[in-house]
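Every protein chain except one is present and positioned as in the full complex.
Per-chain residue numbering starts at 1, and chain names A and B are given in the order in which the chains are listed.
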Amino acid sequence: MIEISRRNILTALSTVALLAGVPSSSYAADKVIKVGISLAMSGPVAALGDSIWRGVSLYQKLHQDSLPNGLKVDVIQRDDAGNSDNIKRIAQELVVRDGVRILGGVALSPQGFALAPLVTQAKIPLVIMNASTASITRGSPYIVRTSTTLWQTSYTLGKWAAKNGHKKVYTLVADYAAGHDAEAAFMKGFTDEGGKIVGSVRAPVTTTDYLPYMQNIKNSGADTVFMFVNAGRINAATTAFVGAGLKDAGLGLIGPGDVAIDDDIINMGNNVVGLVTAGVYFAKNPVKANVEFVSAYKKEYGPDALPNFLSAAGWDGMAAIYDLVRSTGGNFTSDQAMQFLSHWKNPDSPRGPIAIDPETRDIVQTVYINRVEMVDGKPANVNIGKIENVKDPWKELNPQKH
Amino acid sequence: MTDTVISILFSGAAFATVLYLISVGLSITMGLLGIANLAHGAFAMAGGYIAFALVNRLGVNFFAALLVAAVAVAAISVVLERLIYRPVYDAGELEQVLLSMGLIFASIAIAHFAFGPLPLAVNVPASLQGQVDIGWRSFPAYRLFLIAFGLCVFVTLWFAIERTALGARIRAAVDNRAMAEGVGINTRVLFTVVFALGSALAAVGGALGSEVVALTPFYPLEYLVYFLIVVSIGGLGSVSGPALAALLLGFGDSACKILIPEFGAFFIYVAIFLVLLVRPNGLFGRAQS
Partner (left out) sequence: MSLQDARNAAVEKLLSRRRLSPLELLPWVIALGVYFFLPQYLTLGSQILIMVLFALSLDITLGYAGVIILGHAAFYGMGAYTAGLLAVHGWGDPLIGLVAAAIAAAILGLVSGIVILRTTGLALLMLGMAVALILYEAANRLHDITGGFDGLRGMTIQPIFGYFDFDFFGKTAFLYCLAVLFLAWLFVRQVVISPFGRSLVGIQENADRMAAIGTPVARRKLIAFVLSAAIAGIAGALSAQINQFVSLSVFSFELSGTVLVMLVLGGAGRLYGAFVGAPLYMIAQDQFAKGDPVYWLFWLGILLIAVVLFARGGILGVVDAVRETIGRRLTGRVAVAAADTKSSAGS
């Protein structure tokens, strides 16, 4: 109801402005492209939504005046608290009430699956900025993803690990969809290259103490532990790994980039040092686009703030949307938008070169192998290797049936 | 085999200590005041965040920070006890549950606002990091410290409750409040003292345990089940009940993870059912009607 009255007031005001002869050029209705961003800004996974939103709103802030001919991108943000029913309602409202042309955000995979039928029905392009279960983009031809898939990082890590001296791996993952994904992807990549899995365990997401799991790992004869635990448990898990003496015994600790989030590990102590991860972004990436991104980020959110792969995905998602608006002058149908977005590429993203694979509408990017080291007294991701142009391996291994 | 058993006992004991520190105050206040204070975890969280700010941000000594956190949280809890809890001592359970939910929501928002949504942990002093080798096997130093600390707290509490005049008053008030008041015990002051002590212990537990039980704004909800389980299984109003319950939970949890990890998440719920159906007042609860 508040929305309506606000809109009425705006209409009234612009009428007054017209009568008074004030030029209202930049607000001509057809020149404003509305983008709806739904994220988990509250609730247990607020950290995800918060990081993505920082990337999105920073991009918006720095580029809102960059479009020619008075074109504007208007971002409407809503909080879905990570809930699947909420995001579906919010997306519907953004389309029906606010008239958005493009949807973006989506912190969790179940939310992406929940949205898929809706965006198909409404024919609204959806730019996914996190939700990393591989099959989501198959849920609707209107979905494009600028983040990553767990297969992209974990499968690549598996191959890399086998080639780089890790022979026997024990996997420890959180017992939910993302954990199962990471586990399967890593095992596939690792065993394909001749590595051996000596044991596996799935820890409930409610786990607080990981020390007991370390006992079996110790007995398994593994030389490396592959770990993917849910957010908030990373410190507890690495502490248990170190506390059980596995680090001192010379075991390696590896995982997808999700367990060494740049602005998360700086809050951790010595225990996290030595953790090797395969991620799609690291804050210390020296490419020019990233140096600028990091400094703009610090300027906006404070000297202690640091972007992570989520804020990069939000930033790049907005970059894709801005490029779409710029190249079409704001005149596009949903199908034209999808055509553009699924061929979109950016050689100068803060992540390095990225592109959308037109076949799968999923992102193709560099996977960085990083090692956590102490830099200026704080843990940080330091790059030790990279694999370029990585497509989502899951889709290549599971071709779509026609 | 012995190695496995020792691992189970050891890692279980450290986890149990954290649970115990946080929950024992809840057990006593619930037994004494008869109120279902589900927001108790918020005190632990507050203690953790205060210690985090002091140690990690301002570089204060770890132990000094623990003390400050305990005192500060105790002070906050006294204010809350006077203003908010006292009016609902005689209200129904439902009102108490709601009041707790309100406090939990507000504390989540405050924590989120002040410290952001990322999980945090208090830095452990260098002297407590690494391994301690006791000849044939080594243990994480910090966990040994935790267990020792927990033991000290338990012994002190047990002595205070069972052997001092204050303890006798508390026991009397738990058993029969009207009678205790009848013989001239000032239960109001007693309530405040117990409430403050329980909150201070929770604060210490939150700060010490942040390595295992990470600090996030959702702390009071996320770990609520654990605290309540310790209290309900241990029985209300006692010092040793929650200790045994916490150990049971710690050992059971770690045995489950080591021996039958597939069963993982179910252990805790099955344990609740088994214990509470057989003994609704907890394993060591005094019979209350």
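In this section, a contact is a pair of C-beta atoms (placed from the backbone, for glycine too) under 8 Å apart; a residue touches a chain by one contact, two chains touch by 3 or more.
Just so you know, these numbers come straight off a predicted model, no measurement behind them.
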| item | value |
| --- | --- |
| Shown chains that the omitted chain touches within the full complex | A, B |
| Residue among B:Val18, B:Leu103 or B:Ala121 touching the omitted chain | B:Leu103 |
| Hidden-chain contact residue, picked from the options B:Ala13, B:Ile28, B:Ala70 or B:Val88 | B:Val88 |
| Chain A residues touching the omitted chain (full complex) | 1-2, 41-43, 46, 78-79, 81, 83-85, 88-89, 92-93, 96-97, 109-110, 113-114, 116-118, 121-122, 133, 139, 175-178, 180, 204-205 |
| Missing-partner contacts on chain B, residue numbers | 30, 36, 84, 87-88, 91, 93-95, 97-99, 101-110, 112-113, 221, 224-225, 228-229, 231-232, 236, 265-266, 269, 272-273, 276-277, 280-282 |
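We take it that only the chains that are shown with their structure count from here on.
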| item | value |
| --- | --- |
| Distance from the mean Cα position of chain B to that of chain A, given in whole angstrom | 36 |
| Of all residues in chain A, those that touch chain B in their complex | 42-44, 46-47, 50, 175, 201-209, 211-213, 215-216, 219, 231-236, 239, 242-245, 248, 263-264, 267-270 |
| Residue numbers on chain B that touch chain A, as the complex places them | 3-4, 7-8, 11-12, 14-15, 56, 112, 116-121, 123-124, 129, 131, 138, 140, 142-143, 211-214, 216-218, 222-223, 225-226, 253-255, 257-258, 261-262, 264-265 |
